[in-house]
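Quick one: the structure is below, and I'll ask about it shortly.
Here the complex is missing one protein chain, while the rest keep their positions.
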Amino acid sequence: MEGLVATGLIGISLGAQYALLALGFTLIFGILGVVNFAHGGFYVLGGYIAYATTTHLGAPYPVAVVIAALGTAGLGYVFERFLLERLVDDHLATLMLTLGLYLMMSSGILVVFGPESPSFEFPITGVLRGGGFYFPLQNLIVLAVCIVAIVTLYWLVYHTDFGRALRALADDRAVAAAQGLRPKLLFPLAFALATGLAGLTGALVTPILSLAPHIGDPVLATSFLIVILGGLGSVGGATVAAFIVGLIEAYSAVYLGGSKGALALFTLVLLMLVIRPSGLFGREARGA
Amino acid sequence: MKTTRRNVILSGAAVGAAMVVPRMAAFAAAPEVKLGVVGVLSGPAAQWGLALRGAVEFVAAEANRDGLIKIDGQPANVSVVAIDSKYTAEGAAAAANSLAGQGVKMILGPIGSPELTGIKPIALRNSMLVMGNGYAKDAIGPQWPLVFHQGPGPSGWADPIIKIAKAKFGMKSVVVVAPNDQGGTDIASVDAQAYKANGIAATEEYYQRGTTNFAPIVTRIMNQKPEAVDLASSPPGDAGIMVKQLRQAGFEGAIGRLGGPGYSEISRVAGGDEVLKDFYWYEPVFIDEKVLKIADDYKTLMKTERPENNLFFQWVSAARMVAKAIAKAGTATDTQKIAAALRSLPVEDPNLGAGGWIGQKFFGVNQELSFPFGVGLVVNGKVQPVQRVDAATET
Amino acid sequence: MSPSGHETLEVVGLSKRFGGLQVFQEISFTLPQGEVLGVIGPNGAGKTTLINVISGKLAPTAGRVLLGRREMTGQPLHAVSRAGIMRSFQQTNTFSTASVGENIARAITFSGGGSAAWQAITGMLDEFELAPRLDEQSDKLPYGLQKMLGLVLAFVTRPKVLLLDEPAAGLEGRERGRVDSFVRHAREELGCSVLIVEHDMDLIRRLCPNILVLDAGRLLASGPPAEVLARKDVIDAYVGAVEEEVA
């Protein structure tokens, strides 16, 4: 019983990290119809920006996190505005473009920062303990930031003009554009929002786990799994699915072992797609 | 398809043009000895390949300086051709083919087991001599007479390290953790055997390569209540997170890493030596002043700093052995003869010390270089000086 | 071609719901072979969804669709199409990067037709000014011609029932006459019955002896247009607003 609860706690902290990642990924897909292969790259970049800001500029960690989020958002904006925007309707081209960007980003980071993990630590290291349970304070902070980010994102998407405009563009670009909404202005902003979220996650999570140039690959794979499960483009779906994946990963890894646990998770997602192709909360499978 | 005859012919011509590549012609001037390097030079493991490349370039420069190798009485010029293996079997195979095409007969590297597995058939077809690394259970063997092992795998060093760790930390049970691919399983299973041989109960746990958060695995390990955990060949980044999360979960026992070097990165990721607390690891080279002299020589000879990774030293010793064998055989092309010379050479290095050839017992062929190595220890959050262990022997 | 009456389209208690949204419910009507039936209603009344359900693109939530007593309900789109219920699309819908000729060739191949199908449409291609444009890419055609091509594609499959989704929308006055002509061809040459969803009341009056009025997913009225369009509830629900919009 105790073990079940403890594992559940782990699953929830995993879920919080995954949710932050998957939200950005699903947002880009939902609004632009683009599968962003560079998503993991922005996560890594966020981590390194925060690391460089604290280590080389001596900024306090919270400031570094903000700078990381803004920096990745800025890069995302520029990338969308000047490169991706030209091909935004061709989903094969955008896939190749984001993939190329990812390769360039991760090898750029490798050349600048070297292959080994630097020393980058979360400023708070305490662990809450009691009655067979433990919960690192770091995870608690990530959980809190995650909740704030999700709430903010919901508010942004569902209660602001910016969000309404984005949703209109997501539904039918031609109609929305005819009504005076400007994709050229809004798409880069949406992309920046998503990459900023990835960068924020990187800045928050890499000091808890580890920071290295190649850690973007698994981030991308996990984001894939979650958005499949939650329904592509669905913000609510991604949030719920992230926690489901976190919990399944925790329970299956603890009770089946790491390798078999992963197999169980993947198979479950595959079955899920077969039974409900549009995911838990997705609308009908999008054509793009 | 709206294809006209003309545009197809033209695009065909373009393709044809693309297929005609500049061929690299084999040199046929003064005696030339080319040492091939096949190692991972890109991606996360690039540091290993860079250490390898740096070492071989250094040994080549040494040989040229000393006029070590003479072919038909004429001093030969030793050069190095390095190709990225991308840490995959295909990459290594392609690299080996490419080297064969340039007339290179001796390969230093590759470093990992998938690469070594990929390179062996190519080396066999082109009768190339390989001095490689990789801890796979079939890294070398009688069916590959020209393949040599640059240093022993866990079969050579796990046992002495476990004896030292047991004396220090007194554990009776251990969980060995590694990734679920060949780079993990082949080492973890040999480690586990060695623990059992020393009367320590051992179980194996495998995680999926690419796992970023090890909290669930850590919980699974904690549920088994082991007295020690061995992270085997888990990459340093992964190992660092596991150490951090094991300590967060309240694990008090010793943690080992019988898989390869990488202590400093593990310590950085984990959050310092206090977090490591009680920690033991395999250090492929016992680094004393004599060994560090290589670094100074490197700087003088190559005019830059040596590659950071300590595998550099081990590769220097291996490359020197190969260079000596070529010098002894007096040929740069007859790999049979070079291999025979290599087997007959005593294993010794001006900087690393003396060792021996091993491998007969585990691999069925005595082609594994064994030099003195080190055991690293952190006790109670304090790093101890690395302990020197004599070259592993097979008894 | 089977004798008259055997290919009657029967729609019985048809309902469609998307999650919580009831698009239409309990729609029933029959369309005897060779007849023309108009369907009108304000935007969002569920007209296009009705065509989607009858043609097999969407499965109904309840109710049945029968063609000459054969069960069509829940059959996939291609099966319904092969059984003889063929639909056209509201937006232009052709294989856009293929030429006009290729489009027609594909329609013939996919519906299992032979070279006779080409002969059958020669006159129509001339009349709609498509004949000289057979080699042009279909999305380079003027809008009106793209829509006519869409209708021709439906025609060459030799359907028994044609479901036309706003065939005149976006066409100019002169071009609208071609829709009339197309319907005439379909009836005379294929003995086909036609269901037309349309906002153009003149066209409805010209072509349809009977009409259905859908409002908010319900069948509000049915009968001859003169009669139905004079009813006060119909005018309130629909006609006034749309006449303005179309004008």
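Letters A, B and C mark the chains in the order given here, with residues in each chain numbered from 1 onward.
Note that in this section a contact is a pair of C-beta atoms (placed from the backbone, for glycine too) under 8 Å apart; a residue touches a chain by one contact, two chains touch by 3 or more.
The definition used in the following text is that contacts and distances are computed from a predicted model.
Colleague: Which protein name, taken from UniProt, belongs to the chain you can't see among "Branched-chain amino acid transport system permease protein", "Transcriptional regulator", "NADH-quinone oxidoreductase subunit D" or "Dihydroorotate dehydrogenase electron transfer subunit"?
Modeller: "Branched-chain amino acid transport system permease protein"
Colleague: For the full complex, can you list every visible chain touched by the one that's not shown?
Modeller: Looking at the entire complex, the absent chain's contacts are A, B, C.
Colleague: In the full complex, which of B:Ala51, B:Ala94, B:Met131 or B:Leu276 touches the chain missing from this view?
Modeller: B:Ala94
Colleague: Can you work out which residue in A:Leu225, A:Ala241 or A:Val254 touches the chain that's missing from view?
Modeller: Considering all chains, including the one not shown, the answer is A:Leu225.
Colleague: Just one of A:Leu23, A:Val88, A:Val142 or A:Val269 touches the chain that is missing; which is it?
Modeller: Candidates A:Leu23, A:Val88, A:Val142 or A:Val269; residue touching the omitted chain: A:Val269.
Colleague: Among C:Thr8, C:Gln33 or C:Ser81, which one touches the chain that has been omitted from the display?
Modeller: Among C:Thr8, C:Gln33 or C:Ser81, only C:Ser81 touches the chain that is not shown.
Colleague: Residues of chain A in contact with the chain that isn't shown?
Modeller: 29, 33, 35, 83, 86-87, 90-93, 95-97, 99-108, 110-111, 217, 221, 224-225, 227-228, 232, 259-260, 262-263, 266-267, 269-270, 273-274, 277-278, 285-288
Colleague: So which bits of chain C touch the chain we can't see?
Modeller: Counting only chain C, the missing chain is touched by 55, 57, 76-78, 81-82, 86-87, 89, 93-99, 101-102, 104-113, 115, 117-118, 122, 134-135, 153-154, 157.
Colleague: Touching the hidden chain in the full complex, which residues of chain B are there? Just list them.
Modeller: Touching the chain left out of view, chain B contributes residues 1-8, 10-12, 14-15, 18-19, 21, 23-24, 41-43, 46, 49-50, 53, 82-84, 86, 88-91, 93-95, 97-98, 100-102, 114, 117-118, 121, 125-126, 136-138, 143, 180-186, 206, 208.
As a convention for this text, only the chains that are shown with their structure count from here on.
Colleague: Quick check of your reading of the touch definition: is the inter-chain graph here a line, ring, star, complete or other?
Modeller: Per interface graph, the chains form some other shape.
Colleague: What are the two chains with the top count of C-beta contact pairs?
Modeller: Going pair by pair, the biggest contact count turns up for A-B.
Colleague: So which chain is the furthest away from chain B, centre to centre on CA atoms?
Modeller: The most remote chain is C.
Colleague: When the centre of a chain is set as the mean of its C-alpha atoms, what distance in Å lies between chain A and chain C?
Modeller: From the centre of chain A to the centre of chain C is 46 Å.
Colleague: CA centre of chain B versus CA centre of chain C: separation in Å?
Modeller: Roughly 72 Å separates the two chain centres.
Colleague: Quick one: report the Å distance separating chain A from chain B, using the average Cα coordinate of each chain.
Modeller: Taking the mean C-alpha position of each chain, the two centres sit 35 Å apart.
Colleague: Mark out which residues of chain A touch at least two other chains, giving numbers and ranges.
Modeller: none
Colleague: For the complex, which residues does chain B have touching chain A?
Modeller: 42-47, 180, 205-208, 210-213, 215-217, 219-220, 223, 236-238, 240-241, 248-250, 265, 268-269, 271
Colleague: Help me check something: in the complex, which residues belonging to chain A touch chain B?
Modeller: Residues of chain A touching chain B: 3, 6-7, 10-11, 13-14, 17, 107, 110, 114-119, 121, 125, 127, 129, 134, 136, 209-210, 212-215, 217-219, 221-222, 249-255, 257-259, 261-262.
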